[in-house]
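Every protein chain of the complex appears in place save one, which is left out.
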Amino acid sequence: MPDRNTLLRVEHLRKVYESANGDVEAIGDISFTMRSGELVCIVGPSGCGKTTLLKCLAGLLRPTSGLVEMDGQPVTGPSPAMAVVFQEYGRSLYPWLTVRGNVELPLRHKRLSRAARDKLVTDAIDAVGLAHAARSHPWQLSGGMQQRVAIARAIAYQPEVLIMDEPFAAVDAQTRADLEDLVRELHTTRGISVLFVTHDIDESVYLGERVLVLSASPTWVQEDLAVDLPVERDQIGTRALPRFTELRTHVYDQIQRAKRGQTVAP
Amino acid sequence: MHVLSIRRPRSLRKVVLGVVGLTGFLVVWQLIPTLGLINSQYLPYVTDVLARLAEEFRDLAFWRRLGHTMTSWAIGLAVATAAAVVLGTIVGLVPVLRRATHTVVEFLRPIPSVALIPLAVLLFGIRMQAALLIIIYASFWQVFVQVIYGVADVDSVARDTARSFGLTRRERLSYLVLPTALPYLMTGIRLAAAVALILAITAEMVIGNPGLGRMIELSRSAGDAVGLYALVVVTGLLGLLVNLVFRFIERRSLSWHQSVRGEEVL
Partner (left out) sequence: MTVHTDRIAQRSRGRGLGRRVVASLLYSLGLPFLLLVVWGLTATSSTNRFFPGPLTILEAFRETWIGPAFVDDVLPSLYRLALGIAASIVIGVAVGTLIGLFHWLRELLEPLLEFFRAIPPPVLIPVMMLLLGITDTMKVVVIVSGAVWPILLNTIDGVRATDSVMSETADSFQITWWERLRFLVLPAASPRIMTGVRQGLSVALILMVISEMFASSAGLGYRIAYFQRNYLIAEMWSGILLLGLVGVLLAATFGVVERRVLRWYHGIREVNRA
């Protein structure tokens, strides 16, 4: 797909946490690129530094060395081109604001007319199917609905890429399936680029167009796998495809090998 | 190991900064009368105040006054605590009583204890009993309210568990109610100790029973600014000591319970 231009470029990213009794190398050497409009999933064994990687990408954490480039510009701090959806929705949404207030908050400092801002907010809340709850407070909603609010807030911000940090790890299985389909839908209908971090292998294959498998810490990209499943996906049909099973088995094997440390750094 | 080695330089920094802050304060205090911003008749030199403080510490009469103050403090606190524990436990355990006493408690509690000073003087003159009335009234509510909260806070699942295992009333009281209420009680006693000290000194100032408070009032009417400031510093140190001791006791006896209680106890 040569017509898609590069959106995010990560080169030789390395992150070392310094502590008094020895440094801890969380990320060894990560390089990858992501094109505009892609949905990329990142999976890895637990404790492989997924959250650290994501915070470095989002500009919330300064890498020890290496480069993160967004649209050709190096990322040195949080950027309006990215919006993060955190795993802890309960702590990421502000309980003293209504659903609408939460979605509107990041837009306040953007130079927008009142009408344009209202439209963006209403549109985003509609898109996640929460029009009826706009005036409620987050804590009055279920966990899945709260995470929808966080997604609405992120898309109203109109970022170029949506960064999601294990967003559905804390919701029950049925809600999770609904939320996965919501992400697919936002991706296909609105063409939003998504970088989705998860520890769930099935989820990564079901959602992604590409899956980046990370090694155990100190982390590098062990495999960059293209997911050649049809664009239209549904929870029952897609998961029953032989190709889906093959891919998830493959990723599963990779992760098992990563855990055992049977791979060698590039 | 890990935690300690990180903490040490930080706590050192904390001590150094704290000492710097304290020294800075003393220097500013010294400079204000030196530069003539405030006449030293009204704000004496800090060196004079410290010298007087050292003098007082060598004076037996000072320790006798301190003894008077602390005696009424200790008696008042003990009586108030005993009364509050007994009444609080009874009222807290019997729901009918709790509902019936609610209005009376809500009316009596906000009455500022110092409003009772004239009554105390009428009843007891300038004896220690007058001060005790005020001290006990003020500190009683601190403990009483906490005990009621604590006794009522027994977890319903824990209560059902106790019942289903057929624990007797006495067993329930000593294994369930007491451990639940204890943290609240300790918080109440800590607050009461501070309040009792405030009122012990206040009563001496206004009523005129012997003690530090009376000495403060005498210094003021004699125009002895140095003595007045020295005594204010003494009361501050005394308050600090009471706070530290009771906070230590509270933390010591309840290290296991801190997380359960949260902040809303205050």
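To keep things simple, chains are lettered A and B as they appear, and every chain counts its residues starting from 1.
One rule holds in what follows: a residue touches a chain if its C-beta (ideal position, glycine included) is under 8 Å from a C-beta of that chain, and two chains touch if they have at least 3 such contacts.
This one's a predicted model, so the numbers in the text were calculated from it and none came from an experiment.
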Among B:R64, B:R99, B:R163 or B:R251, residue touching the chain not depicted: B:R99
Residue among B:K14, B:R64 or B:R163 touching the omitted chain: B:K14
Identified contact with the non-displayed chain, of B:Q30, B:Q129 or B:N243: B:N243
Interface residues of chain A (partner: the chain not displayed): 55, 58-60, 78-80, 82-84, 86, 88, 91-92, 94-97, 105-106, 108-109, 133, 135-137, 139-141, 153, 157
Absent chain, residues of chain B that touch it: 13-14, 17-22, 24-25, 38, 42-43, 99-104, 106-119, 121-123, 194, 197-198, 201-202, 205-206, 213, 216-217, 219-220, 225, 228-229, 231-232, 235-240, 242-243, 263-264, 266
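Everything below uses one rule, namely that only the chains that are shown with their structure count from here on.
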Where chain A and chain B are represented by their mean Cα positions, the distance between them in whole Å: 52
